[in-house]
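I have a structure I would like to understand better, so I am pasting it below and will then ask my questions one at a time.
Every protein chain except one is present and positioned as in the full complex.
And now, chain A:
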Amino acid sequence: MASYSSCPSIKNILLLDSDGKRVAVKYFSDDWPTNSSKVAFEKFVFSKTVKTNARTEAEITLLENNIIIYKFVQDLHFFVTGGDDENEIVLASVLQGFFDAVTLLLRNNVDKREALENLDLILLCLDEIVDGGMILETNGPLIAEKVTSHSMDADSPLSEQTLTQAWATAREHLTRTLLK
């Protein structure tokens, strides 16, 4: 992606496992043109951060002129990368948004297995946070809602809703009629 001067931009978001292997990654900049350069970057970042304790608060480091903010939970490692003149706190808010949304989407079971089993949600989540390097949304609950909104939309015909949803809609109709 072209870099948009004077606008905060994200170079990549990485979700790696405890061996540094990919769970899901998304690159927005041309800094790593090939898959092998991407893998090399992930390895490098992983090896430089793996020994630190980033479980309570997000940690930060500067590697190869990139700011990297990261946080670990269970066997998952979350990373957000930005240029070295980026506002660190803006990058941290993106990581926090990603982390919160994933926690919600995985119903607090934040580990590799759960993440892989719900990979569709994780990929949609990445899609809703950043678009081509531009920050789309940083509020975790809102991101999670956008990812799952298809199952809560009241406008779709009943036949396509799950049973629970149908029931919820029905109950809503009922209360409305009762209140009249």
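Note that in this section a residue touches a chain if its C-beta (ideal position, glycine included) is under 8 Å from a C-beta of that chain, and two chains touch if they have at least 3 such contacts; residues count from 1.
Just so we're on the same page, contacts and distances are computed from a predicted model.
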Candidate names "TMM80 protein", "glutathione transferase", "Thioredoxin domain-containing protein 17" or "Coatomer subunit gamma"; UniProt protein name, chain not shown: "Coatomer subunit gamma"
Touching the absent chain when the full complex is considered, from A:I10, A:L76, A:A92 or A:L106: A:A92
Residues of chain A (touch criterion as defined above) contacting the omitted chain: 1-2, 4-8, 22, 24-25, 35, 38-39, 48, 52-53, 57-65, 69, 83, 85, 87-93, 113, 116-117, 119-120, 123-124, 127, 131-132, 134-138, 146, 149-151, 153, 155-157, 160
